[in-house]
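Of the protein chains in this complex, all but one are displayed in their positions.
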Amino acid sequence: MQEKNNKWTLKNVVTLSVFTVIIYILLMIGMIATNILLTPVGAYFASPGISALFAGPFFIVMVNKIEKRGVTFLLSLISGLLFLFMGQLYTFLVYVMFGILTELCYLGKNSYHKLVNNFSAFFLYMLALSAGGFIPMILIREQYVEWYKTVGNAESVSAMINVYGTLHGVLITIGITLVGCVAGCLIGFSILSRHVKKARI
Amino acid sequence: MVKLEHLSFHYEDEENICGIHDVSFHLPKGSCTVLCGTSGCGKTTLLRLISGLIPTFFAGEIKGKIEVNGKNPLEMSSDERALTYGMVFQDPRSQFFMPRVLNEIAFSGENLGIERMQLLHKIEVITRQLGLSDLMDRDLSRLSSGQKQKVAIAAACLLNPPLLILDEPTANLDYESTRSLIEILTEIKKNGTTILISEHRLHCLLPITDRYIYLKQGSLAKCWSKSDFEKMTLEETEKYGLRHPDSGKNLFIPSCRDKGDLLVGKAVGFHYAHQCLVLNKLDFSLGKGSVVAVVGKNGKGKTTFGKILCGLLKQKSGKILYRDKPISAAKRCRNSYFVMQDADYQLYAESVGNELVLGKKVTEAIKEKAYAAMALFDLTNLKDRHPASLSGGEKQRVTLAAAYCSDAEIIVMDEPTSGLDAINAKRVAKFIQLLSNANKTVVVITHDELLLRAVSDSIILINENRLLEG
Partner (left out) sequence: MMRIQDPRITLISLLAVTVTAFIISSPVQLHLLTGLCVLYLISLSKFKSALRSAVIYVCLWLLVSILPTSVGSVTVLLFMYIRILPMLAISAALISTPPSLLMWTGARMHLSQRALLAMGVLLRFFTVIKLEMQAIFQGIRARGMFPHWYSVILHPAQSYECLVLPLILRGLKLSSDLTCAAEFRGVESRAMRTCIYPTVCSLKSILGTICFIGGCIMIYYGGYFHG
């Protein structure tokens, strides 16, 4: 279906708000559950991927229903603001940055209905959750480790470096997130065609 | 106040939903009109047209003319719409924007920029009129259905709109709450507000109604004055598929009742966390294959009782015995089926056929049972439809058919005829009888007198946390 125009309607705003809350809560539940079941180390690696498995269908349905320029940026912005209210200034900045990148995934006609575009955007959105950890380790490693030492003991600093600062750590995180996003998006498209479109909701 | 001239509408790409064909009528200022008709006759479509929701939110082609307060609804600005219409939907939950009563009532006024003291005065007036003064600081999610309905009306009437539209306002209300609603609407009508109601329970609205408009397949088929409608006999009313206070009187079908009690409760008590007692020392017994109706005022514990029977909630005190042996909540849950009031929470498959066999290994026997259930519950022609695309009554039939196919011995149904017309309500009574004939014990939580008369072996009244067997 062609995009009719890019003007946001009242319904688009309400749908964005409703689904953003659901996606955010699923991210939180994913983080908490993986912290409990897999320890914080396991959670760091696995929580974006596991959250993506559940949040994927909501992301796909929301984008498909709204299909307007700015939908994923606003999703990222609102998610970032919610993290900011939890005191995560850095996470907010990362989400805004990644939000801009997600919008670039939707260039081209009918992009809001294509699997590849949606997957790319969703992958970037979910990666923002862990990017706040490994991006500073890649860009400003020494300063970040010094900053981390200011409130933390030696064991926590070395655990943080092992998790955020090694190549295999970063690749494992990206890999699990990728798998979770693929699964989440495929399930989302399946739900979209078998249920949402069939029921004409 | 409202003028329709040769109004026609059909939905775009929706063959299953009835449109409107050449409807003309005029609602005088200060009058109260009730739209009636069988399910799917076009009442909701007509309300959407009058309120301007069509074609803004529902695509389709409109022909003819609509005028509300001298203006076409589509030409109204947001402010004009908020000042002209008061809208109360059937489900208050999905129209509340704020968590507390005071904030919800004030919402429209704040949006329109009404000065603070003036707004507070308006809130005081409307809450006094509707008897909501004690509820102002309460959380909306903790109110009863009747209280939520009052809050929705208060929020809709805050700005004294000339037109108040209510879509099935009594669907979830008990007798007392309905009477309270009528008193409120009487007061509102005295203020000069024009009222338009879409409803199935028609006779309770007689005190305030001036006219009944009957729709059939999208056309205006009949128009009755209050006195003409009041004089209609049971037979005449049922000819139109409408409800009558005596509906269901001749419909009682004796149920097949096995001897012996299936489930017995002794001194059962329950309370929610941080709340006062909901159920207190209840004794009850349910016979195998019997149909038991549970009645009582809104918020007195009927649904809680139903959930305890099904094992969805565990009783805080007392015992429940299954064939004279104590049974845990988990075991009761495995042996029961609870049909929720809102079927949306219990439909998961992509077709009606698949819904009936969901969760089971599909053998020939299961398939046969599913086909038999579809035939019994008039679902055969809907076999491939997605359950979410069905009407409320059709969804209800799907969940009943799924209950029929299940192995559960006890089936609890929460307000199964809420929002249904007379024809579909009687159908539900017939389906309940089918379940009873299949030796399932059916517990029906209901306000509906038609259903009570038609189908129950016994009635349990829950009043002030206590259970009085009747």
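For clarity, chains are labelled A and B in written order, and residue numbers in each chain start from 1.
Here is the rule we use: a residue touches a chain if its C-beta (ideal position, glycine included) is under 8 Å from a C-beta of that chain, and two chains touch if they have at least 3 such contacts.
The structure displayed is predicted, hence computed values, not measured ones.
When you scan B:24, B:78 or B:225 for touch with the missing chain, the hit is B:78.
Annotation: of B:1, B:20, B:35 or B:123, B:123 touches the absent chain (contact as defined above).
Among B:5, B:110, B:176 or B:368, only B:110 touches the chain left out of the display.
Contact between subunit A and the unshown chain involves residues 8, 10-11, 13-22, 25, 35, 39-41, 54, 57-58, 61, 65, 78, 84-90, 147, 150-153, 155-156, 158-160, 163, 187, 191, 195-196, 199, 201. Subunit B meets the missing chain through residues 51-53, 56-57, 78-79, 81-83, 85-87, 89, 91, 93-100, 102-103, 106-116, 119-120, 123, 141, 155-156, 307, 310, 312, 333-334, 336-340, 342, 344-348, 358-359, 388, 402, 406-408.
Methods note: only the chains that are shown with their structure count from here on.
As a whole-number value, the distance joining the C-alpha centres of subunit A and subunit B reads 39 Å.
The residues of subunit A lying in touch with subunit B in their complex are 11, 194-195, 198-201. Put simply, subunit B touches subunit A in their complex at residues 13-14, 57, 350, 386-389.
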